[in-house]
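Entry: chain A
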Amino acid sequence: MAKSNKPILWLPFAGGGLVAALITPVLILITGILVPLGVIHLNYETIAAFAHHPIGKLILFGAVALPAWHAAHRLRMTAHDLGLGGGGVKAACYGTAWLVILVAAGALIAT
Partner candidate 1 sequence: MDVIEIDVAIVGAGGAGLRAAIAVAEADPTLTQALISKVYPMRSHTVAAEGGAAGVIKDNDSLDNHFHDTVSGGDWLCDQDAVELFVNTAPLELLQLEHWGCPWSREANGKVAVRPFGGMKIERTWYAADKTGFHILHTLFQTSLKYPSIKRFDEYYSTDLIVEDGRCTGVIGIEMRSGRMVAFRARAVVIATGGAGRIFPFTTNGAIKTGDGMAMAYRAGVPLKDMEFMQYHPTGLPGTGILITEGSRGEGGILVNKDGYRYLQDYNLGPPDPWPRKKAMELGPRDRLSQAFWHEQQKGRTIKTPHGDVVHLDIRQLGEKMINERLPMVRELAKAYVGVDPVHELIPVRPVVHYTMGGIHTDIDTATSLPGLFAAGECACVSINGANRLGSNSLAEIVVFGARAGRSAAAFAKAHPKPAAAAKAAEAAQANLRELFAREGGSDTVSSLRKAMNDTMESGAGIYRSEDTLRQTCGVLADLRARYRKIQLQDRSNVFNTDLIQTLELGCMLDVAEAMAHSALERKESRGSHQRLEYPKRDDASYLKHSLARYRDAGPPSISYLDVVITKSPPAERVYGGAAT
Partner candidate 2 sequence: MSRRPYVRKIERNWWLQHPRYVAYMIRELTSLFVGLYCALLAIGLVRLAQGHAAWDGFVAAFSSPPGVVFQWLCLVFAIYHSVTWFALTPKAMPLMVKGEPVPGKLIVGAHYVAWAAVSAVVLMAAGV
């Protein structure tokens, strides 16, 4: 046996888990409840300005990419738990995560 390179998958998984635990609920609270109820208004200018700032970009990217990776990794493990293993599942999970991450990155660069 040899030491594994799993940390490359696991570190962002663990980080993503923490990020998801800390901020995903409040984000959903905002977009899923407060905005539809009209409690707050997400106006374009503020958001765009935030997304313009390098630190804002970083925060937004982290909030999307890390939980996305977390989700992909966990789903792959769960698929395995359910008896669905193999390269296909692996590609589907991590592939989707990469897609989300790249789209987010692209959008942030473009903003």
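Selection criteria: all candidates are chains of the complex that A comes from, given by their letters.
Throughout what follows, a contact is a pair of C-beta atoms (placed from the backbone, for glycine too) under 8 Å apart; a residue touches a chain by one contact, two chains touch by 3 or more; residues count from 1.
Just so it is clear, the structure is predicted and the values come from calculations on it, not from any experiment.
S.K.: Thinking of the complex as a whole, which of 1 or 2 is in touch with chain A?
M.R.: Among 1 or 2, only candidate 2 touches chain A here.
S.K.: Which residues, counting only chain A, touch candidate 2 once they are in their complex?
M.R.: Touch list, chain A to candidate 2: 17-18, 20-36, 39-42, 44, 46-48, 50-51, 60, 63-65, 67-68, 70-72, 74-75, 77-78, 81-83, 96-97, 100-101, 103-104, 106-108, 110-111.
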